[in-house]
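See below for the structure under consideration.
Note that this complex is displayed minus one protein chain, with the remaining chains in position.
Moving on, here comes chain A:
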Amino acid sequence: MAINYNIPEYDVLRDPQRCIACRVCERQCANEVHSFDPDSGTMKSDESKCVNCHRCVALCPTHALKIVKNPDTFRLNAYWGQNDISEIYRQAETGGMLLSSMGNPKPYPIYWDKILINASQVTNPSIDPLREPMETRTFLGKKPGAIERNPDGSIKTDSLPPQLKLEVPILFSAMSYGSISYNAHQSLARAAQELGTYYNTGEGGLHEDFYKYGPNTIVQVASGRFGVHHDYLEAGAAIEIKIGQGAKPGIGGHLTGAKITDAVSRTRMIPKGTDAISPAPHHDIYSIEDLRQLVYSLKEATEYKKPIIVKIAAVHNVAAIASGIARSGADIIAIDGFRGGTGAAPTRIRDNVGIPIELALAAVDERLRQEQIRSNVSLIVAGGIRNSADVVKAIALGADAVYIATPALIALGCHLCRTCQIGKCNWGIATQRPDLVKRLNPDIGYKRLMNLVSAWQHEIMEMMGGMGINSIEAMRGNRLMLRGVGLNEKELEILGIKHAGE
């Protein structure tokens, strides 16, 4: 029906002077944008199928292709944007909830960009990380309330609660096998091992080939309990209870049957082709006391050897919720902000539910300190960390470490086309199609992840050195190292920082 014609978001420009009709673009595009016209001997394109993943552009040997914003437009309207109108057409046609992926792309405030980092001048001189020791190692887990000593005066360490040891305060955030490919998972696992940090299985279980990365793996337990069994719990270095996710707070997950291939079925331990439904709530958790029960059931099942992480989405009452979690027996709280990515989430939820991680983090850290329970837990923050400066700001606001996922995927080749939900990722990341998965070479992928995190580690050390700080410990919650620009009183108050110039 003509009414359903949606203006393609992007236009495919092909320079006929450069195009040699080699058909690489056609072979590379799982969305079938490009085709060869034998009559004219030229390439054609159907831009309505283009998601702007740039695969064809990157592989075109003669640089003949450009993907540009389509200038075709509905009548301009400052209130009714093109998306607003197109989405209505789509829903009027199908009756379906709109489904999107990756993080919230809307122009909400980005507090990271309104926070500036301090540096030393003259007094308390800066430290040169190239020639002086600089500690980026950190430990996640419950810390004892007081130092206990052995009779000989040495510090007692044998009764410490279990800790995760990170060489750099960056972990790879939860992404399930199913939502991302085998090769993507392998890249993350190998990189985590090499970097001395951790990756996270998400709620999709652990592939049999990846048990060997167990010491660098966080295994997740979510409401659907997919792939959760004794060996899985034993395999991980830590267990994460997923309560919520920044991209879709308050709702569950739903991996469609089409994505439950043989291998995904083995890992999730469900039959091939059936939907994998993760209900919105855990059906045994209605209170902090119930959460405590799940925490302790996991501790009992693994004999108190592993820290338990509870992951929640950053929502309005996050400080009070975190306070409850810190009393539940959990060792680590992970908070996922509203920019956090996803393989699929209802558009309206992704774009309208949750709060910025910067504010959530500041509020949680402050609340836990006020209640004198901050050392009960470590804090990992997630959801929109874009670079090493965001990491430094997060730690200075009170985080112990950060989770990254979107930057890791970008390092692997993701171009943020935000169409993971259709399962045809041309970069071999968010797909289970074997011909696409093999495009991501894990031997290259893990090195790119290592490069990224090592580069960030060096930058973090430079910034720390500039501040005259030589350990993550000394930077954590050190809000005096931060100043706000262009923030109002309330925002400064919540962030617990002064305005620049103060």
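Please note the rule applied: a contact is a pair of C-beta atoms (placed from the backbone, for glycine too) under 8 Å apart; a residue touches a chain by one contact, two chains touch by 3 or more; residues count from 1.
Operating definition for what follows: contacts and distances are computed from a predicted model.
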{"item": "Options \"tRNA modification GTPase MnmE\", \"Ferredoxin-dependent glutamate synthase 2\", \"Carbon monoxide dehydrogenase large chain\" or \"Phosphate ABC transporter ATP-binding protein (PhoT family)\": UniProt name of the undisplayed chain", "value": "\"Ferredoxin-dependent glutamate synthase 2\""}
{"item": "Residue in contact with the excluded chain [from A:Arg131, A:Arg149 or A:His230]", "value": "A:His230"}
{"item": "Options A:Pro16, A:Gly41, A:Pro71 or A:Gly96, residue touching the unrepresented chain", "value": "A:Gly96"}
{"item": "Absent-chain contact - pick from A:Glu87, A:Glu135 or A:Glu459", "value": "A:Glu87"}
{"item": "Absent-chain contact - pick from A:Ile7, A:Ala21 or A:Ile277", "value": "A:Ile277"}
{"item": "On chain A, residues whose C-beta touches the chain left out of the figure", "value": "87, 90-91, 93-100, 223-225, 228-230, 233, 254, 256-257, 269-271, 273-275, 277, 279, 283-284, 293, 296-297, 300-304, 346-347, 419, 421-422"}
